[in-house]
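Submitted below is the structure of interest, expressed as structure tokens.
Heads up, one of the protein chains got dropped from this complex, but the rest are sitting where they should.
Now for subunit A:
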Amino acid sequence: MDRLKASAFGLPFCSAARGEAGEAGIHGAAGEGSAEFVAAEGTADAPRRSPEDEELGLPPGTEAEMQEIDGLFAAKVFDLNGPVVHFPIRHHSPACSHHLLRTFAAYNPDIVLIEGPESGNPLVPVLADPATKAPVSLYYGYEDEHGRGACYFPLLDYSPEYAAIREAAARGIPARFIDLDYRGRPEAAEEGGKASAQDEALLAGSAFIGRLCRSSRSRSFDELWERAFEIGGLSRDTREFARGVFAYCTLSRMAYPPERLRLEGDLAREARMRELIAEARESFGRVLVVTGGFHTYGLVAGEKDGGERDGGFAAAIGADSAASAAKAEANDPGSRPGTGLREEAADAPPDGRPTRYGGGSGEPLLKPIYPMVYTFEEADRLNGYASGMPHVGYYDRIWQLLKSGETKPYDRAGLELLARLGRELRREAEGVSTADGIEAYGLMQGLAALRSKSQPGAYELTDAVTSSFVKGERTIAADRPLGKLLELMTGDRIGEVAPNEFAVPIVEDFKARAAACRLNLKSTGRHRKALEPYAKPAHREASRLLHCAEFLGTEFANKEAGPDWVARRDMNLVRETWTYSYSSRTEARLIENSIYGGTVAQAAEAKIAEELNRVPEHHSGETALWLLRALVMGLESLAGRLFDRLESALRRDGSFLSLCGTLEQLDRIRSHRRLLGVSDERRLRRLAEEAYAAAVLRLPGLNGLKPDEQPQAVEGLKLLHMHAAGRSGGADDLDSAADLGGAADLGGTDVRGSTAAGGGRAGHGGAAADENFRDRLGELLAVRDLAPRLEGAAAAILVRLGQTAPDDISRRARAYMLGTPDQVLKSADYLQGVFALARDALMQDDILLADLSGLLERLPHEDFLRLLPELRLAFTFFTPPETSRIAAKVAGLHGIPPSRLERPAADEAARLSALKLDRAIREEFALWKLEPETNTKEE
């Protein structure tokens, strides 16, 4: 028993494995009364051993397994004199990296093979470059029958994989990735969105580990791991450490039947890894293999018989019961295998240059693999998807301390964090004192002692802060210290990739431009930037970049406030406020956009060009909108081409509404031309002129519009009228109208200069166009069955232009109001058209008002109700003072003194007495069993 105890390497196996026996029927021999193995010794018993050793021991029944594990370990896994040494790891573990480096020194390998995507091999030198700073990742997209996805292979400073790459580079030996790039993962497609695939999903989810957590009083697999390996492993001999990881992972693997491992794709991956290991053995004398501990068994046990039974000895010892399979499923519904890879179902654009990997027909299309930055935040968040360890920043600090030779790194890191937490909280004006820090430090040590850990880890640190920093009841409001601690433990670092040939030009371009705009790409978190694009050229550049980034869907920046050029909202604002945050997601999106071009601007241009392909050639309104967007993004060369296209589209465009849209966008561009950097003002003016002329030409055809397009048409008429009025006023040609719009956009802040620039160029062509406008309007009015709304608008414009007499409006109105009942119902539509353009008609023209009043007097009740909504809408054009004036006029028509208008319609007392009377009568009726004659029923 002693031998077994010592060999079990401080793992609190006992009760967990016994539980397995009971529940899954693996070890039938396990009997009662084996309880003495659990935490049998008191803490004072074994002073020479580290505290983590205390809970060790093995139950009867796992002896056979442990013997096989031991045998395998000595012979095949960690034979330092053999041709291959396997070093089992957990991804992102400082302790594994620590012992891995020692293994390098002891074994002195000729090559190191790493569990990582095979096609990432060309990138190894980039990763090994001293200028590359973690966290970084390898990134590639793929496409298979389930759609598109993307994989990340994140590397932190303390990831054993990365430590191996760097150590290999330092020793001048090759380092190679040996895993499959891609593994089919049906669940990922079903779940949609971002899916993770980290090695530990199966490891952490196994029933074995679950019981282990309970028996060791650990709240999670991560705590269990930290206790047994991260903290406990530091004081151990490397061989023992590796043996522990191997045993742990292998026993955990036993909880799964081989079928499940096959379905998850683990077996296929292990077969490939074995192949590549064998290949390396042919040319290298000493091969060091670094893979997740979960796979080590598959690699060494599978060797013997060609992978037939590499499901693990779960099969060999008959553990493949339905019960255990069901249990594994139940415990871990979302688990899947992987190699430190994070998967993402990205909506990647079709890649122009896919490389086919493998060759089988079912194989996915793989896209090129790139080195890419990564962030602590993402590496930690990953944990939410069951992969990697949490508290990335904290463990990174542990690793730094370990490398510097610190013997108690956890103590030290905890202390540093407590000091920093106190400082940060005081900065946030939380009432935190040094005494709280001292108390927390004491608690941390006390908890570590209570939990038999030689140093306080992440869980003791968070517990200590919970107890000593949170004052009063724990509520969301009081939880700030804990939240801040977790933030600090995550860290905000963003990595850097050394300059390299694989670098994607668009990413480099983006970084260079962002640096020029002084955007912070070095730390995570939402950064805020306020821009004044009108005032500062540098800000204009930044605004253009951010607009590009937004358009390219990089998830980089968000406009919090500022003018919205497309939706035409908040156009009076001169400042823009953006929040942004750089991450590997942004880089991934940029890489996906790289098929559009080598720079951000090129990509945006190509993407707009693609969008424009969907816009019909003759659709000038859409084209003008894209022109505006291109200008906002600062895409000048595209803008030049768009001008050409717009010009030809204008000539072909037959749609009044589209033309009006073009005119409006052109006005907008003109009034903001300094900001948008449009130098060729003449062209702008010419185009606007053309749009105006073309729109005017289409006026007679307006009646063909659908009813729901009519309000838009009225708006178009208004715009044209504004331009025409500008001409006939003689002040300027198009400028005054454009500037009118511009001034409205800017709330009158700027851009008055253009008036001066265009002043005095009163056009003789302008007058002609003006005349044309009147003629066309006249034609429109002559159309039979013209929609009343358009008739109203057109008539109002002509009156305002002085073409027709003012009474034309009331004359036409009378035709409706005194017409057949059908016509009467259209009068509200007509009035809406009139009021949209010339609401003063009602103020000046008493006849119109009198007619309207007369109409309302004689209109039957039901028709009135039908007319009312539209009529109300028509009167919304008026301001409240105007409404009062109209009311006064109406009162005058009926000889009612204006003072009566202020009075309530009926005296309250009179109403009350009437009500009372009514009730009394009803009661009397009821008494006599008489039904009062009311028409309530019909209603």
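Everything below uses one rule, namely that a contact is a pair of C-beta atoms (placed from the backbone, for glycine too) under 8 Å apart; a residue touches a chain by one contact, two chains touch by 3 or more; residues count from 1.
One rule holds for everything that comes next: contacts and distances are computed from a predicted model.
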Complex minus one chain; that chain's UniProt name from "Cytochrome c1", "Iron(III) transport system ATP-binding protein", "AAA family ATPase" or "TIGR02186 family protein" is "AAA family ATPase"
Among A:238, A:296, A:468 or A:827, contact with the omitted chain is made only by A:468
In the whole complex, of A:217, A:811 or A:889, the residue touching the missing chain would be A:217
Per the whole complex, from A:240, A:439 or A:555 the residue touching the absent chain is A:439
Out of A:98, A:176, A:236 or A:451, the sole contact with the unshown chain comes from A:451
Even though one chain is not shown, subunit A touches it at residues 15, 35-36, 38-40, 42-45, 215, 217, 219, 431, 433, 435-436, 439, 442-443, 446-447, 449-452, 463-464, 466-468, 470-474
